[in-house]
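With one protein chain removed, the remaining protein chains of the complex are shown where they sit.
We just call them A and B in the order they show up, numbering each chain from 1.
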Amino acid sequence: MNTAIENHWYPVAMISGIDGPRETLLLGKKITLGRKDGTCWVKDATGKALPTVERFGHLWTSPGQPNRDLFTIPEADSPGRRLVDVGSVKVKCSPLRAVENFLDIAHFPFVHTDILGAEPHTEVDRYDVKIREEVDEVWATKVKFYQPQAAKSAAGGITTEYMYRVPAPTCSVLYKTCPPRPGEWDIITLFVQPLTDEWCEVWPWMALYDDESTMSEMVSFQQLIFMQDRSILENQIPRKLPLDPGMEVPTQADMTSVAYRRWLKKIGYTYGAQLVAA
Amino acid sequence: MSWIAVGLKKDVPPGIVIPSRLADTELAVWCAPSGSYHAWSDRCPHRGMRLSHGFVRGNTLACIYHGWQYNEAGSCDYIPAHPKLTPPDTICVPTYSCTEAGGVIWVSLEATDQPLPELGGRVPVRSVPIALSAENVAAHFGAGSAPTVAVVSDHDTVLALQPCTDTLTMAHVLASPDADPKAVSRWVEDLRATLEGVPA
């Protein structure tokens, strides 16, 4: 029992997708979940009820005793946003690799070509990164990148501004320039369920201002983006995320990933991490 | 350590990178526009992505993830996120001895002064995966341990064996220039079926 790992909240299902009882894995252990009289429940393999939270369209649970509430995203509650259940994709990689990839912009021209990036617009300018001690979260701000089609709602190429937030070890929230409403942020999240330390189920969720696109179009757009990442994530060696410097070489563009790895090490979050260079 | 075949020249023309492996060593094998062959560790030092998923651009192999380019010596010489930066010499990919002879691409994981295997004028036909260890394939030909090259009487064939995993061997097949390649190709499929113990 490692409380630094078990005392977190983890996404385990999209609430609208729960019909009958279902088995899944959390941190390598079998759990069962379902819904009765409109309320979701989760049990561990011994039949013991686990704590639950229903938030952001997803069911969250914890195998331990979380010492704080699941994080919130107050901006997502503002009126006029459309909440998008993207569904899940399974990936054979460490949950931490999946989060780190979400925090990275330098891959856009090569992996999300002509959508989130395109050559020759490959340069990543300096941005601000910090571990906000008072909330124990990683934040990257003033991240700017040229994007040919930043969102389903974007009409053409724009320089997009991003803010990244890591409020929990396997979750990230992205605040991104909203093409139809300059001055507001679109919210795109990546909630990662660690099935095991080398296998995860990824639940993206979005809260967007977009009055034009159909719900199916917004879901398609985000699934397209994430499936482009999946073929990368399944081909990184090792599958676990190396936390010790030396095994992988970062540059200035990787400041968010460097801070994320440092923060994981600081809070003792080692599930899906590789601590000693192989 | 001797030379081991990892592919055929005709399957890896200039501008192509392929994944390959020798036991526990995963390789990116690529051919520069100049025609020279390279076998590298299949891992970009930046974020661990397989370089065999990358692309050959000019005389470099680039990683598909962030486009980092490595010159023919294995040193990183361009990082697209920082186009004005000259990457430090320390960013480089481990490289192995690699050469092409007789239409076959040969790799040695360690420095070697051994000569390349003799092919007796035979020409490459095709490479075939067999779902067995190299030892088990070799045992079929009465060899005690896995030979780099087995000479087989059918069609006067040479099988250059590449041990990949406990359940995968690549057999690079060469035959007399006079042989009908389709007949050799079908023969090796029958041979594989026999070895794997399933009907063709």
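Worth pointing out:
Throughout what follows, a residue touches a chain if its C-beta (ideal position, glycine included) is under 8 Å from a C-beta of that chain, and two chains touch if they have at least 3 such contacts.
FYI, contacts and distances are computed from a predicted model.
Protein name for the hidden chain, per its UniProt entry and selected from "NADH dehydrogenase subunit E", "Amino acid ABC transporter permease", "Glutathione S-transferase" or "3-oxoacyl-[acyl-carrier-protein] synthase 2": "Glutathione S-transferase". Among A:27, A:151, A:219 or A:255, only A:219 touches the chain left out of the display. Among A:68, A:90, A:126 or A:266, the one in contact with the hidden chain is A:90. In the full complex, the hidden chain is touched by chain A at residues 14, 16-17, 85-90, 92, 110-111, 113-114, 119-120, 214-217, 219-221, 223-228, 230-231, 234. On the side of chain B, touch with the chain left out of the figure occurs at residues 7-8, 10-12, 15-16, 18-20, 53, 55-58, 62, 64, 67, 69, 78, 80, 83, 126-129, 164, 168, 170, 181-182, 185, 189.
Operating definition for what follows: only the chains that are shown with their structure count from here on.
Centroids built from CA atoms put chain B at 38 Å from chain A. Across the complex, chain B meets chain A through its residues 26, 42-43, 45-50, 53, 64-67, 79-83, 85, 90-91. For chain A in complex with chain B, the touching residues are 106-107, 109-111, 119, 122-124, 231-232, 235-238, 242, 247-253.
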